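Some notes on the structure that comes next.
Removed from the display is one protein chain of the complex; every other protein chain stays in position.
So, chain A:
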Amino acid sequence: MKRSLIIAGVATLLLSGCGAGPEGGSGPATIDYWLWDAAQQPQYQACADAFHKANPQYTVKITQYGWDDYWNTLTTAFVSGTAPDVFTSHLSRYPDLASQGQLLPITDLVTRDKVDLSMYQDGLADLWVTKDGQRYGLPKDFDTVAVIYNTDKLKEAGIKPEEMSELTWNPQDGGTYEKVIARLTVDQNGKRGDEPGFDKNHVATYGLGLNTSGAGFGQTEWSMYTMSNGWQYADQNPWPSRFNYADPKFKETVTWLTSLIDKGYVPSMDIISSGVGQIDTYGAGKYAMVTEGSWNTKTYWALKGVKSALAPTPIGPTGKRASLFNGLADNISAGTDNPDAAWAWVKFLASPACQQDIVAKQAVVFPAIKSATAEAEKAFADAGIDVKPFTMHVKDGTTHLAPISDHWADITAIMTETMDSILSFKSDVNALDPANTKINALFG
């Protein structure tokens, strides 16, 4: 009896991976939908309500997990057979899930239902097609990078807001961009970074904040510099076979960034790793400006005690600005009990009915549909935020698609170590050579 109890217990543990959901077939169904951004839950709840109204047989149940728990929870759910029918997905994660057969391809469904892929911002829809030509998602939003600055600090430094939109940058002397950063940096005695007697070891306000070393992505840390310097992540994107982290253009950009730390204009790795985060530090007036992603805009404007404005990222040696162009989509689990319902919901999320009529008006993210972008700009403007520095990248064609690659988690691990080390002055930029070799070895 005891033996069988043990066996039963063990068997339960082992077999819990094979459970089936409650509903099946067509007819009324509940669609389990997961997302990670709490700030976006209200707008998608509104979409879910609209969807239910249009399709009374389907009900959408939304569950939100914080980003830190999201992917663990999702993986465990896949293993135990309790994965959501549809979930918000990320470009850095979906290739692994797709290659392991966890996602439902929607290639045929898109063709069957004649979804017009040209309605999305150019390039976004292609991000969700894997090497074997299968499509797994329809774009729901996009993001770009801009500079957020503290308007009072800018005034104190005697810099006009107009100057902020014409800044240029180069890896040799940093251009007018570095001049502004230096000017905005203030030490404890009130000396500015460009004044004689500036004490770089006792800085009260850094001209430019830093979030992390950026690992191999550097989306809001260094990608706007490296790419305006003519650098690309890899030989091709998506699905590269060779990465370019050892490229001289990348190295000279990183060297320039470390020089800002050395000059005391940007906090050191020791300081930022001993800090709770860029947003709170900026909110406390310790950073005069930061480089940030569009999805965080509202969070910055919600900070009490600081007034902010946006400026575009600087024009680089290529004569152009640059921003990564990233976006989310919804994926369908391969094991969903109700593929029809799941597809109907995904299609609705990717339609103007959700993106233009609901999401755009909430002014949290930029919807992927072209016509909805103007709508979102207007909604942001109504909230007192001029978001042109984000959207101008799309209009001017200065966006670069985020790298989509196999082995991304391993690349991140290697590059976190390497970039942390370089920005901590524990190794010089030539440490990128062995790191890049190691990364390329992952691709055989």
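What we mean here is this: contacts are C-beta pairs under 8 Å (C-beta built on N, C-alpha and C of every residue); 3 or more make two chains touch, one makes a residue touch a chain; residues count from 1.
Everything that follows uses one rule, which is that contacts and distances are computed from a predicted model.
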Listed names "RNA polymerase sigma-70 factor (ECF subfamily)", "Chemotaxis protein CheW", "Acyl-CoA dehydrogenase" or "Sugar ABC transporter permease", matching UniProt entry of the absent chain: "Sugar ABC transporter permease"
Hidden partner chain, touching residue among A:Lys131, A:His202 or A:Lys395: A:His202
Given A:Thr30, A:Gln134, A:Asn237 or A:Thr416, the one touching the chain that is not displayed: A:Thr416
Residue of A:Thr281, A:Thr297 or A:Asn326 in touch with the missing chain, whole complex considered: A:Thr281
Of A:Ala38, A:Ala54, A:Val79 or A:Ala374, the residue in touch with the unshown chain: A:Val79
Residues from chain A at the interface with the omitted partner, ascending: 2, 5-6, 9-10, 13, 71-72, 75, 78-79, 96-97, 100-102, 201-202, 213, 267-271, 273-276, 280-281, 284, 286, 409-410, 413, 416-417, 420-421, 424, 426
